[in-house]
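Have a look at the structure below, then the notes.
Of the protein chains in this complex, all but one are displayed in their positions.
Letters A and B name the chains as they come in the text, with residue numbers starting at 1 for each one.
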Amino acid sequence: MLAEAAGPGTLTERFKRGLAAPICLTWELTYACNLQCVHCLSSSGRRDPRELSTAECMRVVDELERMQVFYANVGGGEPTLRPDFWDLLDYSVAHHVGVKFSTNGVRLDRRAAQRLARADYVDVQISIDGATADVNDAIRGAGSFAMARRAMEALAEAGFGEFTISIVVTRHNVSQLDEFKRIADSCGARLRVTRLRPSGRGADSWAELHPTAAQQRRLYRWLSERPDVLTGDSFFHLSALGAPLPGLNLCGAGRVVCLIDPVGDVYACPFVLHEQFRAGNVREPGGFTRLWRESELLLRLREPAAAGACASCGQYDACQGGCMAAKFFTGLPLDGPDPECVLGHGERALAAVCLPDRPPPGPGHSRGPVFLGQIAARAAT
Amino acid sequence: MTEDTVILEDEDLEDLVESDELLVEEVSIDGMCGVY
Partner (left out) sequence: MEFDLHRPYQLNPAVALRPEPFGALAYHFGNRRLSFLKTPRLVTVVRLLESQASAAAALNAAGVSARERARYAAALAALAHSEVIDAR
């Protein structure tokens, strides 16, 4: 007779306990960036002098290969600004680590697009935050929309095939969702729609940029009708509104995902670049492998989390208390509601937060103060 | 240890999968939380 045992349980339960290697590893290659997006979660701009060298990056790829990480999500800052970007791309693929990289398009000219079209196991994602230049450039800077569109055209001309267009949903672009879809369809690209987190420079503008409750409901309905639109599991906090959206619907921090930053620091959550969620540095003995398997922080995150203040809410199973990063940087307790809780519990909790108690995002690598640009008046949403 | 308990071996883990649960599940690799 079999004893009662704490079995692996459902798929979700199995993921929560931890995996042999991350599935979705985010790797910020550099803090250097040609843009200064208002909401940049990595507060990028200036290259950090302690950046991993080419050789050190290749050692990381070697580790990822040994751990059988299937692919790395590469970004920055702007990853193509690293002079060794192409060498690292080739090295990764040669070592069985696929690459999906995200870019603002600055170096994606015809030659780059042709090189990418010849490469296997490399996916490209281009970021915009508006379907029109006025909405986009208010967040990403003058000329950034045109630059992104040129990169999309370069990929199309080179016969690259399907790439991804990724947007961060804000109060000002929710009304443009259909236009985003049209742009993606016309390019033969997939559309990816992700959540604004109050991280990095986003901490300053989150209050005015994050979608309203009504906009969230509208977004949820729009996504529900379009299962082909990717979300990167961004909106699992909206699952309390009805049927869950496609995706894991859970916080993967330290369990399924983690981040390696340009100087080799490993963080449990790519949206919380904060000492409290830093597992260590890949330059330490044992490298990334030891951190993933043994760091105290990541092991702690794999333990079952308490529902805390959400325990009595009937929706907790659906929303899992929402996004850790959203709670952390708005000063909310991690075992309580998400600031954008669809039942309004987060709003009430926010009202009780003292602003000085919010964790500061850290000095970051911004090149200077950044301000939200003017957005031309649009029809009421 | 009573006579009713046994040591679980690897092979026994499959008994913990629900009887009507599929042994294979596809997970969307894009449906995981990440920046990109």
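FYI, a residue touches a chain if its C-beta (ideal position, glycine included) is under 8 Å from a C-beta of that chain, and two chains touch if they have at least 3 such contacts.
Bear in mind that the values here come from a model prediction, so they are computed numbers and not experimental data.
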Touching residues (missing chain, whole complex) on chain A: 8, 11, 14, 17, 19-21, 23, 68, 70-71, 96, 98, 121, 123
Missing-chain contacts mapped onto chain B: 10-11, 13-14, 17, 21-29
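The rule is simple: only the chains that are shown with their structure count from here on.
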Cα-centroid distance, chain A relative to chain B, in whole angstrom: 28
Of chain A, residues touching chain B in the complex: 1-3, 5, 7-9, 11, 23-24, 26, 41, 70, 73-75, 100-102, 125, 166, 192, 194, 230-234, 246-248, 251-253, 256-257, 259, 270-271
Chain B residues within the chain A interface of the complex: 4-6, 8, 12-13, 15-17, 25, 27-36
